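Taken from a larger complex, these chains appear in their original positions, while the remainder are omitted.
Naming follows writing order (A and B), and every chain is counted from residue 1.
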């Protein structure tokens, strides 16, 4: 059993990825070049926003899912791997989809910034299938999901008149349902040992807290990254800040309230503290006063804790989906709440006959994200289930030792 | 004993905090709205400073106090909770105190920035009472301390002609003595088991080091956040940078010198490395050459290490105060040094007959911070000692298990 797995890795994965990397370099050679014009203040301020996005992706999302007892190395390192690969692919794809007739991709700061955000969709989805896929499967996941999400955004922008900000903010809905569908395809009954590994330890949980905090602190930067009018950018920052503050208070209080002995669950905190930032994403530039953002943060915390209490039972038992890091109630449900709020908000805002069209468009954009997430997730899940990937055996689930060389096993954890 | 505590939590705390959160939303609904005008470069640069403050508060101060053996989850998560609550309250309060007749609070970037800094006073104080209070008590602490500190700043600015920067820099003195007085009220003789829990482990200590480093790295940003003239801002950054560098070298050397076998104490490092930044806070924009900041850093390191060696004995034995994280010698004493330096500096700077008045004002502002810290801390401590809070029993002090749900106790730490 153990002997079967390594052979697949040795033979197929590393050469596969190295060849893929070489192929990407060749594509960049033929089709990509740098944009040549930039002004001074822009290179510094836009560079700072890009850096914030990279911190959220590499550190925040990497450590957010690092609390599994015996899988923390893989969580962090595979997250970096997927980010590095996803960004390269997303830059190419976005460029081609935006100007398909140009035959050439011009790379500018804003494109790398958006590519980093696009690649974050993979990192969010990966939370649902963490510990159940090998590197070769993750490579395919990266390519499929970045393609599907870029296509979704392009359709939203070109046919449904969504702007760059809103189409990006549907990332949470898309990524959560993509990940859940893939997890559904990969789900197998877990043996007793694998269930034990799906546990938390203090020290890795503090690492997860570190990831959570970095996401919490930098989320205003994420939500306002694609807003370019100063006033809207400011509103985006403020509303995200307030929604996050309220969802932090709500999450900790509700987690205690939901436990029969008033004890707080660390897993709830990791998830629900961020729900406010997710929910306020789409409408953050439109909300004109803090109390609305705060109500949204309260609702998001409520939904997220409610989901964390009831989902695992219903999902695990009824549908057989095992959602390792709670992607559904961290990103999926609050993201839906945000999308619906955005649509409701537009409705009340414009008292215009044209609004019916705009509202239909916005509903279509949100539904598209959801549908594309489910459909492309199903396709990816079916492909990942093929025998050729030599997926890890179910007893190796959630186990760093299947992937990592430990100097001495005795001191290995 | 264990059964008594959870009931209090279940019944009182979470509903209490949720209702409080709802009340805050209602107050924001009636009284707060966003400021509508902002220029482009400002939204980016001020946003970056705000982000630095949030990193220092959520991550730096959160992890700084995470080195207790069995209390690291609570340290980090309760810190986030207090920050999220404190910021909301501080924004409202600052707005009302600044323009009491307006009946309305206009929220702008600089106000959120100052509210974050105000909320840091709670996080500093919490270091002295960490592990001895439950969440309901911490909620009260947040409300009382933010109110007291905002009032202190308002009085300093309106009646003692202190500027925003100096009145904020007295935060260390205020918060340290507030925390110590509360700790004095809550102090009870620790049983043997609780004393054992007041220990450090390698891994949590590295987390505390992480918190220390983030504070160390971002301190120049804290000290210069409220300085708006470029030249003063630059001086603030430079002097803080030098004072921190010298206090790091001093702390490590002195800690070895103070130990009979030349061994360094990690606890000293966590505290004394930051003393330079605290001490240079108030006068940082006036100091015209680096050597003065360096001398201040040296003195602050000296005082801080000296305090760490002699204080616990005298405080614990004589006064019966148990200062969990060494707030007194990390923030209190270096803050006093900084305040006195600022006064001394002004004296030598202006050779003017008017100086006598200004000096009296400055002495009054520093004394006010100290007195308000002691008085409001005493009041808070007395209230926190009431039976209605159902404070944790002394055998539950410093224990994560009183507050957190552990999946399996066997792998719980």
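Quick note on the criterion: contacts are C-beta pairs under 8 Å (C-beta built on N, C-alpha and C of every residue); 3 or more make two chains touch, one makes a residue touch a chain.
Keep in mind the model is a prediction, meaning the values are calculated, not measured.
Each chain in view is the same protein; 2 are placed here, and the whole complex, as held in this structure file, contains 3 copies.
In the analysis below, only the chains that are shown with their structure count from here on.
Each chain gets a centre from the mean of its Cα atoms; for chain A and chain B, those two points are 34 Å apart. Residues of chain A touching chain B in their complex: 41, 45, 48, 52, 69, 199-203, 205-206, 209-210, 213-214, 216-218, 220-221, 224, 230-231, 233-235, 237-238, 241-242, 244-246, 248-250, 252-254, 256-257, 259-266, 269, 273, 288-291, 294-295, 298. Listing the residues of chain B that touch chain A in their complex gives 6-10, 13-15, 17-18, 21-22, 24-26, 28-29, 32-34, 36-45, 47-48, 50-51, 54-55, 58-59, 62-63, 66, 72-73, 76-77, 80-81, 83-85, 87-88, 107, 109, 112, 135, 203-204, 207, 210, 400, 403-405, 407-408, 411-413.
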